[in-house]
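The structure under discussion is supplied below as C-alpha cells; questions concerning it will follow.
As you look at this complex, bear in mind that one protein chain is not there, while each of the others sits in place.
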Amino acid sequence: MHRFANPARFLKIANAVLPWAAGLSAVCFVAGLYLGLVASPPDYQQGDTVRIMYIHVPAAWMSMFTYSTMAVAAAAALVWKHPLAEVYAKAAAPLGAGFTALCLLTGSLWGAPMWGTWWVWDARLTSVLVLFFLYLGYMALVDAFDDPARGNKAGNILLLVGAVNVPIIKFSVEWWNTLHQPASVFRLGGPTIAASMLWPLLLMAVAFQSYFFAVVILRIRAGLAARRVQTLRLGQAG
Amino acid sequence: MTSSSPFTGRDLLCLRGGRLVFQDLDFTLAAGGCLTLVGPNGSGKSTLLRLMAGLLKPLRGTIAWDGVALAQDPEAHRARLHYVGHLDAVKASFTCREILSFWAGVRGVADRAAVDRALAAFAIDTIADVPGRFLSAGQRRRLSLARLVAAPAPLWLLDEPTVGLDRASVALLEGAIARHRADGGRVVLSTHIDLATPGGAVLDLAAFAPAEDDEDGAEDAA
Amino acid sequence: MLRLILRDLRLVLRQGSDATAALMFFVLCVVLFPFGVGPEPNVLMRIAPGVLLIAALLAALLSMERLFQGDFEDGSLELLLLSPLPAEGVAVAKVAAHWLVTGVPLMIVAPLLALLLRMPVDQLGLLVGTLALATPLLSLIGAVGAALTLGARRSGVLLPLLVLPLYIPVLIFAAAGLDAGLSGLSPRPHLLLLGGMLCGALVLAPLAIAAALRAAHE
Partner (left out) sequence: MDGFLSMGGYAAYVWSSYGAAALVLVGLLVLSLTGLRRVERTLATLEAAKPRRKREPKVGPVPTASPATETAP
C-alpha cells in the first residue's frame, strides 16, 4: 500500500505541519489586513471598495484550488484505492464551499457600489455560483448514505464528473455572457494592480492558503477518528 | 461440460464497512464439487459468495478460475456463473415465462423449450402465465432458482437458496444440484438447514474470523 | 442490450406511470407560464425557448429518480451486473429506454406547446431538432445522478441538486440555438456545440453510470 496509507504516519507529519500552518496564517492575516486596510491607497476609480478585493480574490482562488485538489483526491481514491484521499475530499468540501460563498458575497458587495445592484450575471461570478452548487451537491451526496464508505465512493465519482464539467460550464457561461452582453463593461478584478496593492493581495492569498491547510488537517484528523469510532461501534455490534 | 480447472481462493482478506470480516481464507472447488458455507450470522457467508461472484474485491488475496485471477477477465467469469441472492428479481407486471425467458435471453438462450424445461424443473410450469404480483414467496424463489436450469453455467453461487421453500421444493433443488454436479458443474451455497449434498465439502467461516484483539488490524491493514 | 431496452419499454407500457407523468408535467409546466407572465404575444415568444427547455429539463429529471430504483429494489440490477452484459451496456440500455419513454414524447408535444407560446411556425423544425440533441443529453447526465443516488436517503431531493448544475451547459447552448433562430441568425454554432457535448456524454456518462452502479452493489 502507498507509503501514506498508514494513517498514523500521516497524522505524525500532519501534526508537525499544523502549528507552522496556523502560525503562518495568523502572521499573514495580520500583515495582510494592516497593509490592505491601512497602508495601501484607495483606487482612483473605485475608491476604498477596492479593499474588498483582498478578500474576494483569495476566496475565489481558494474555491477553485480546493475543488481541483478534491477532484485529484477523488481520482487517487478511485484509481489507486488510496484510503486517505477520500478522507481529504470530505474534509476539504465544507472549506471550499465556505470560500465559494465568501467569494460570491464579497463579489456582489464589491459590485454593488458600482451599479447599484446586488447581483451581476458576470461570467466569472456565475461560474462561481455553479461551483457553489457542485460543492453543496457533493456534501449532500456524501452524507446521504448509511454506510460512509458508500457515500465516499459516490462522492468520488461525482467529483470526477464535476471536474469534467467545470471547464464546460465555465466555457458555456462565458459563451452565454457574450451573447447577452451585460450593460456595463466592468470586469471584476479591475485594472492592472498597482504594486502597493499587490503586496496585501499576496499576503492575504498566503494567509488563506495556510489557513486552509491548518483547518483541513484538523478536519482530516476528525474524519480519521470518526472512521475509527465507526469501526469500533461495528466491532461492538459484530 | 467443464474441464477440471479448479476454482480457487488464496489467503483472502475482506473488509466490510471498515470491519475485518475474515482473513487468510483459502478454498478449492474442482468440477463436480459442492462447497457448503456454514457459520454464525455476520461471519461473511454472503460476503464470500459476493467475492466469488466478482461483485466485491478482496483487500488481500486472489480468487482464480483455472489459474486466471477474476480481475483479469471479469466478463468471462460473469459468463460462467449464476448467482442467487436474497432478492428474486421478479417484476410484478410480467408473467413467469416472460421473466424467465428474459433472464435466459440475457445469457444467450432464446428457445422456449429450455425455458419450459426450467419451469417444469421447479414445478412452476402450471403457473407459467401468472403475473409476478400474484406469486407467493416460495413461488418467487422457485422462479429465481429456475434461472439456474434455464441457461447453463458451470458455477452456481447460492446465498441461502432454501429460504421460503417447502419440503418438496427443497427436494427439487437438491435434485437440480445433483444433476448439475453430475454434469461437471460446481456449486457454492450458504444455508442454515442441512441440504443433502453428497460428497460435498463444508467451509466453516467461524474458523477464519479475525482474532478478538486483532480487531485494529483493520485500521492498519486499510 | 436491445433485449433490456425492449423489456424496459414493455415494462413501462404495462405500468405506464412514469412516462405519462413526465409528459403531463411538461405540458402543465409550459401552460402555466402565460398565466404567470401574461398573454402578451411578443413577451411569450421572447421567453418561449427558455420555458420549453427548462420544462423539458425538469420533466426529464422528474422521471429520472425511478430509472434504476425499481430494478435495484427487486434485485434485477444485481443480476444485470452479473450477466455477460457489461455494466456500461446496462447503463446505455437504461438511458435509451428512458429517452424513448420521456425524450421522444417531449419532442412530439413540444411544437404544439410552442404554438401556445406564440412561437413562429417556421421555428418549430429548429425546436424539434434542438430537442433531439438536448433530450438524450438530459437522459445521459440525469442517469449519472440517478445511479449515484441509488440507495441514498432522500434521493428525491438530492438528485436535482446533483444534476441541475450539470444541466446548465445543455440549457445554455440549446436556448442560444433557439434564440438565434428566433432573431434570424444561424443556430449552427450553438447546435454544433450541443452535438459535441452529446458525443462526449455518450462516451463518458455510461462509464460514470457503470462505476456508480458497481459502487451501489459493493
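Letters A, B and C mark the chains in the order given here, with residues in each chain numbered from 1 onward.
Following the convention adopted for this analysis, a residue touches a chain if its C-beta (ideal position, glycine included) is under 8 Å from a C-beta of that chain, and two chains touch if they have at least 3 such contacts.
From a predicted model like this one, the values you see are computed outputs, not experimental measurements.
S.K.: Which of A:V27, A:V72, A:L105 or A:M139 sits in contact with the chain that's absent?
M.R.: A:L105
S.K.: At which residues does chain A meet the chain that is not included here?
M.R.: On the chain A side, contact with the omitted chain comes from 6-8, 11-12, 15, 33, 37-38, 42, 47-49, 51-52, 55-56, 59, 94-95, 98-99, 101-102, 105-106, 109-110, 112-113, 211, 215, 218-219, 221-222, 224-226, 228-229, 232-233, 235-236.
Definition applied: only the chains that are shown with their structure count from here on.
S.K.: If you average the CA atoms of chain B and of chain C, how far apart do the two points sit, in angstrom?
M.R.: Their C-alpha centroids are separated by 37 Å.
S.K.: Can you work out the whole-Å distance between the CA centroids of chain A and chain B?
M.R.: About 47 Å, centre to centre.
S.K.: In whole angstrom, what separates the CA-based centres of chain A and chain C?
M.R.: Computed value for the inter-centroid distance: 31 Å.
S.K.: Under the touch definition given earlier, write down the residues of chain B that touch chain C in their complex.
M.R.: Chain B reaches chain C through residues 53-56, 75, 78-79, 81, 83, 85-91, 93-94, 102-103, 105-108.
S.K.: Under the touch definition given earlier, write down the residues of chain C that touch chain B in their complex.
M.R.: 3-4, 7, 10-11, 14-15, 71, 73-76, 78-86, 214, 217-218
S.K.: Quick one: which bits of chain A touch chain B in the complex? Just the residue numbers, please.
M.R.: 5-8, 83, 147, 149, 227-228, 230-232, 234-235, 238
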